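Missing here is one protein chain; the remaining ones are kept as they sit in the complex.
== subunit A ==
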Amino acid sequence: MTRNWPHIRHIALALFCAAGAIYIVAPLAIVVLNSFSSTAYNVFPPEGYSLRWYENLAQQGAFLGAAVRSVILATLATAIALVIGTLSAYALVKYRLRGRDIVKAFLMAPVVLPSIVLGVALFIFFVRVGIAYSYPGLLLTHVLVVTPFVIAITAAGFSNFDWSTEEAAMDLGAGPIRTFFRVVLPQIRAGVLTAGLFAWITSFDQVETTLFLVRPGDNTLPIEMFLYLQKWQDPTIAALSSLLILLAVAIVIVMSIAGRNRTPDGLVMQGKEPSK
């Protein structure tokens, strides 16, 4: 096994992984390149470079309004889902509840229920009960979509939880609420943060579930973009997409700094043997 030159199959695997990385990055890289194109049609390589699509984007008030709406909606939905989700996960792990199976079914819902089905069903239901196009209905939908993820991720965060610390705090006279905030929450902080980030991104990216719940003119960002793409294909959308990619890159950088001493995703990596 102590050959100087790696075996051919290792080279093949490495090449495949490199090709995989290109496959993953290519559509995002092309969007950024295309946003600086000087022509309205898509051609590779671009015939010239300009900033006109960014200028055009700045003049499109609809996108800015949609972006603000999306940020507010995602933040509110994440906050509510974090409270409900963290408490449910805590209760779920701590007590053997009678409704466990129902909660488990609820956790599977995002996989079982196609989001377009949920979106249309909720729309028809909201029309039926008379709250179609209302903000509470929209917010409720987003909370509904992201809560299962929050429960699943925070529940996983409890796997390393030391229950004796909770008992100790209670024995030393801390009330249940104080114990939760001072002893339980700090220990599961990483899981809650991951869940919050994931919930925020998921909510921000909702198309199918939200498509019919927003009033025309009050669209969220992904829906505004989706509808724009159905009509036009000019690089204005590339300029906007580049800004969103920049946001994603910023998130990745923050995550990689925050998790410097941890492996790609802390959740699946638990129990991994230290590499030799």
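The rule is short, and it goes like this: a contact is a pair of C-beta atoms (placed from the backbone, for glycine too) under 8 Å apart; a residue touches a chain by one contact, two chains touch by 3 or more; residues count from 1.
We take it that contacts and distances are computed from a predicted model.
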| item | value |
| --- | --- |
| Missing subunit (named according to UniProt) among the choices "ABC transporter permease", "Bifunctional protein PyrR", "FAD-binding protein" or "Pyruvate dehydrogenase E1 component beta subunit" | "ABC transporter permease" |
| Per the touch definition above, residue among A:Val120, A:Met170 or A:Leu193 touching the missing chain | A:Val120 |
| Touching residues (missing chain, whole complex) on subunit A | 9, 13-14, 16-17, 20-21, 23-28, 30-31, 34, 41-45, 84, 102, 105-106, 108-109, 111-118, 120-125, 128, 140, 144, 147, 201, 204-205, 207-208, 211-212, 221-222, 225-226, 229-230, 233, 237-238, 241, 244-245, 247-249, 251-252, 255-256, 263-265, 268-269, 271-273, 275 |
